[in-house]
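Excluded from the complex is one protein chain; the other protein chains are retained at their positions.
This part shows subunit A:
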Amino acid sequence: MSIAVIILALAIGCYAVAVLEGWAVHGRLSLTRPATSALALLGREQILPRTSDRLFFEVGPVLLLVAGLLSVAVIPLAPGLIITDLAIGALFLNAALAYVLVALIMAGWGPNGAYGMVGGWRFLGQFIAYAMLIVMPITAVAMRAESLSTTQIVLSQAALWNIAYQPIGFVLFVIAAMGVAWLPPIDLPTGGGDLAGGVEAEYTGARLAVLRLARLVIIVALAGATVTFYLGGWLGPWLPGWVWTALKTLAVAAGMLALGSRLPRLREAKYLELSWKLGITLALANIFLVGVIALVVPI
């Protein structure tokens, strides 16, 4: 039952994020654009590039979708409304998101095209930048909750949300999450106007539809993870828990999209430099601070 509810919520969430992304990119709010775009994609001719690595070409988008769906599995919508409440949920989320990298490398390499390949390998560089900034803030979150279970992490924020308890971690996690979902200004693997679509360049029709749907799932999953780790998950007054989770998730996704549409694209080397020299230093400081606060003040 809860699986069906969560899949339905995920579908609505993906559609809402697609509408928001259209708004951020085109500057005009249209409720029907994602549906018409999807229909157009499904109706279009499906071109198979010559001498492609067919297996990678086909598996890439599907693996991306699977990675996104698996990461959603450990995000609680409300108490008890979760696909699987693993004791190591936060680690599982990381493991699922690691396959975003594998899927994009496969999708980039598969079609045997220069733009796709450059896009795929670029994402590997991008991964080197964001990887530590996903894991280290989660470490601090788990330290406070004394558990890796996502449900326990939400419950640990009953007195004070983590956004107030560990704001440095929140900022780092959101920036890293934008890197995982290759949202502007860190959209290096697709890089519109730069790589002619990058990883998406050689994909058409239904395959491209799967690729784009998978990205929407990943955006929703990361917004949901941000809500779970930093914004108190389902916690909130008056409204039912699932409404709070849904509202907060959409707000985070909208915030990430709005931020991205106002910033120029970051160069790969700059992103790496910022992440390693500044980001990791701050992440270590965050872990230290949270450790000290957790020992001194019991909140």
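In this section, a contact is a pair of C-beta atoms (placed from the backbone, for glycine too) under 8 Å apart; a residue touches a chain by one contact, two chains touch by 3 or more; residues count from 1.
What we mean here is this: contacts and distances are computed from a predicted model.
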item: Hidden chain of the complex, named as in its UniProt record, picked from "Lipoprotein", "Heme exporter protein C", "ABC transporter ATP-binding protein" or "NADH-quinone oxidoreductase subunit J"; value: "NADH-quinone oxidoreductase subunit J"
item: Candidates A:Leu91, A:Ala206 or A:Leu284 - the one touching the absent chain; value: A:Leu91
item: Per the touch definition above, residue among A:Met106, A:Ala129, A:Val154 or A:Leu208 touching the missing chain; value: A:Met106
item: Absent-chain interface as seen on subunit A, which is shown; value: 51, 53, 55-56, 86-88, 91-92, 94-95, 98-99, 101-102, 105-106, 109, 112, 121, 124, 127-128, 131, 147-149
